[in-house]
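A selection of the complex's chains, in situ.
Note that the chains take the letters A and B in the order they are written out, and that residue 1 is the start of every chain.
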């Protein structure tokens, strides 16, 4: 199994979720994160003084999938989350050695 | 403070009110006026709790939000008790022209039935107490996120007695400035100049926040500051119109010009930001509002609508400029701009009162015999005396406080935030 960890723009979350569901992905987990990269945070000005906001709000989507689904999932995320603008984010893939559904104790791909 | 005024200028813009108040005096207690001053007392307390506490709390980092509220709340309580014990006497006792003396310590000689003008003296006492509360609380904006809590309380208590009470006596308690004919309707000198000047000095003696000036974090909750600002605006109606000590034509015009100055200065600040940065901010417009209100305060009983507009414009411009000056030129971390907004506003308004108070500019008229020039002289003396006194005693009090308990918390505590390190609680457990 693979963990696909996608860092995307917050405004793309709903579209990504829908596209993945259409693909048959059964579940995913989302966290609010802050990103630092080529895209710079905005500058806020308070009472004339500049405050540099270093970080940009991003959403991290974690999806554990069975190996054969990997390419389709990556491709789907890429196509939906892409706006051709700096800061669209990244997709990282990690190996998952085990998965278990807490409710049933099922393991492996059945747990997803 | 019309009450004091009455003794001084016998013929002035206030004459109708005066005659009126003579009659009232004969007839004793005036319930309409009493109703309005009772209401105003509630309004002015509302400015500090929760108004000012929120205004300031929204501007700091989230790990210090409770500590700022705690400063305002505990200073309010401390000042209340001190005011009863000696503060009121220092300020409003007969005394001499410098100092009110001890005759009214613990309200001695004042019974439930004692009147002050045509309202109960208890009401005058409580109304004045709310002014005594907000003034040291204004200074909280100079030292958030780094000052020791014990030092905050010691400083504030001493400051009330050694700076606020004497200056109040000079201006409103029959002291030398009032004898000289200084015009300060609701506290440009007494409240804003004292607090502003002291804040600047204290901030520079205390030292800046850890990440000043680069590395500062933006206000953690501008909406909270907006709530506080709106409450300040509402409460300021009691502050300025209540200072007429009557529900009369003076109160009516004071409320009107107060409102107009606030609105105008808000728009000025908004436009500056819009033009300079392309983004008019909420923090900006509410800062403009406070600037306008601080500036109109001393003049609010003397000027007309035109004066209100002009003072609003000038207040907005001057305070905006002063904010940049203190931060960039002086490099003093007067963190929430107490001096730039209150100090500069209060001083400017005190001077402008002599201009826009004149009938030629739509005002109610200067004291008999005064010209704009002569009155400007008197106002300037008031400003200089108030500022020097405030600086001198703030210096002494800070030195003393520093010797007793020290001024700053440790860097570790600053990093952790004062909410947890000093008060043992956290602001948001969402």
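Everything below uses one rule, namely that contacts are C-beta pairs under 8 Å (C-beta built on N, C-alpha and C of every residue); 3 or more make two chains touch, one makes a residue touch a chain.
Given the structure is predicted, the values throughout are model-derived calculations rather than measurements.
Counting every protein chain in the full complex of this file gives the formula A x3, B x3.
The criterion applied here is as follows: only the chains that are shown with their structure count from here on.
Centre to centre, using the average C-alpha position, subunit A and subunit B are separated by 52 Å. Residue ranges on subunit A touching subunit B, taken from their complex, read 44-49, 51, 53. Those residues of subunit B that touch subunit A in the shared complex are 213, 216-219, 273, 276-277, 279, 281, 283-284, 287, 320, 323-324, 327, 337.
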